[in-house]
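The chains shown are only part of the set, and none of them has been moved.
When the chains are written out, they are named A and B in that same order, and each has its own residue count from 1.
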Amino acid sequence: MRGKDIVSAFDFERSDLFRLFELAEELRKEIDSKGTLDYARGKVMITAFFEPSTRTKISFQFAMTRLGGLVIDFIEEVSSLRKGETEEDTMRILDGYGPDVIIIRHSKPFFPHNVKDFVKAPIISGGDGTNEHPTQALLDVYTIWREFGRVDGLTVGIMGDLKYGRTIPSLSYMLTRFNDITIYYIAPKQLQVREEITKKIEGKLNYYLVENVEEVMEKLDVLYVTRLQKERFEDPQEYERLKGSYVITRNLLEKHRKIPIIMHPLPRVWEITTDVDALPQAKYFEQAQNGMYVRAALLKEVLGV
Amino acid sequence: MRGKDIVSAFDFERSDLFRLFELAEELRKEIDSKGTLDYARGKVMITAFFEPSTRTKISFQFAMTRLGGLVIDFIEEVSSLRKGETEEDTMRILDGYGPDVIIIRHSKPFFPHNVKDFVKAPIISGGDGTNEHPTQALLDVYTIWREFGRVDGLTVGIMGDLKYGRTIPSLSYMLTRFNDITIYYIAPKQLQVREEITKKIEGKLNYYLVENVEEVMEKLDVLYVTRLQKERFEDPQEYERLKGSYVITRNLLEKHRKIPIIMHPLPRVWEITTDVDALPQAKYFEQAQNGMYVRAALLKEVLGV
């Protein structure tokens, strides 16, 4: 994948994914025993985040640092974007400095796609609006692979705001690289997954739209939780009425014979209660940690080091 | 002190302090002659500051950099805290990336205490609300030790807003590690040092509450100045009336037979006039500089390198 732009989950072939997961395991061992490594010595990564982020940016910075590389952080809020410069010009300028890789996040869908052709450095999307977040899917599927030793044949529930969340399309697309996958999309009707997303997975995996998590709980190997956001509802009363059905509590989980592993892209607010954290099935913090190792693997591949 | 969490000035034993001060002197010589050293090669420090700071953060970053280590800066204002993530979750995530040490500042008292048990990396508090600022005390006492060659037996005046300032408790607690110390707390009645603080030093040193700096000036070896803040006063006229008595000017100092060394945690606004800067007793900029060396010593000890 040397020099390759990563702007969609579809940019990863099935073989790429297995190679990255195995490389992530190796880097985990090396980093945990030796600390900072030497692979990316002298390589420079720019993080160009045009909207806020904790985990994605810091996770990439950590990954690059542990590979032995260097990080330069472009911070939009203290920049001349205030003066009205177009962001395409900003990308041209940053690229002109000769970075070895650029991580981009932007609130506009397809911003990374729009700039990748004139930007010489390899680009990795750190999320583009409601469109995609391919490296989030990478760490999600890596986490599933680590838990089950495989991805083929699993059943995944994806719950919450499926209409606007950018992790949902990327996770769905990446799961098409595996065999015999079933997805249950669990959401109130007005926040169900968009047709433009299901069109792209049609025929590549089985999926069902459901409204209630309890009716499918015992079928799930994985329950991937995201948040309902109040501002998405036209009628605030509707939000208050529905909210309760989209909260995962320890009590709810323990009512069922089988508890799936619980994942979340984080930050979580109220949609998983903190009493769930202690369950062995709660994987969301491990998932964030996995992100650092698998991003290190991706950087190593893209840098060709 | 390898792997130890530092959340209070009481986390330093008397013997720790002397060892750190001597180590700071050695590192000062090494850094001043060689520049960047090699002790912390490959080690990663995260600065997680949930409220603004100039000196503390930059001073730690400089210290770690001069030790040869790496710095990753978590900036709250461009983070998903805006999305409502709890700060405990943020700490779990940062810790999951495997940093070698985390420096935390937070506006909530006891935030570092609350997270230290589930955070695996050693934590050093960079200040928690009105509670404590243990490494500020470390550089304060290091500055006193450098000036006098000892701390035992000295008389220290602490002036200004003693009720809310977080440097006051830490400095007071750290001074209990020495013998035969006298503190004069110099403040208007409504801003005098809190009883919960004096309770902890009771019987371990001598202290007196006074309102006027001039009445004790000639007894002082050290005058530690902090700022009165207007917003602390219910009655703004009261502030205007009192303010003048808590300004240190060159003229005021030179009226006395003996001028103590003048210290300040900085930033200073109007409470020490700039004509004092040229006096040999003005130690506040040196004090800030000492902070970098003694924090380097602390990092070296906590990292065990």
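One rule holds for everything that comes next: a residue touches a chain if its C-beta (ideal position, glycine included) is under 8 Å from a C-beta of that chain, and two chains touch if they have at least 3 such contacts.
Remember, it's a predicted structure, so these values are computed and weren't measured experimentally.
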With 2 chains placed, the number the full structure-file assembly comprises: 3
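The rule is short, and it goes like this: only the chains that are shown with their structure count from here on.
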Distance from the mean Cα position of chain B to that of chain A, given in whole angstrom: 40
Contact footprint of chain B on chain A as seen in their complex: 31-32, 34-36, 49, 52-55, 57-59, 61-62, 65-66, 71, 73, 75, 77, 266-269, 285-286, 288-289, 292
Contact set on chain B toward chain A in their complex: 41-44, 70, 72-75, 77-86, 89-90, 92-94, 96-100
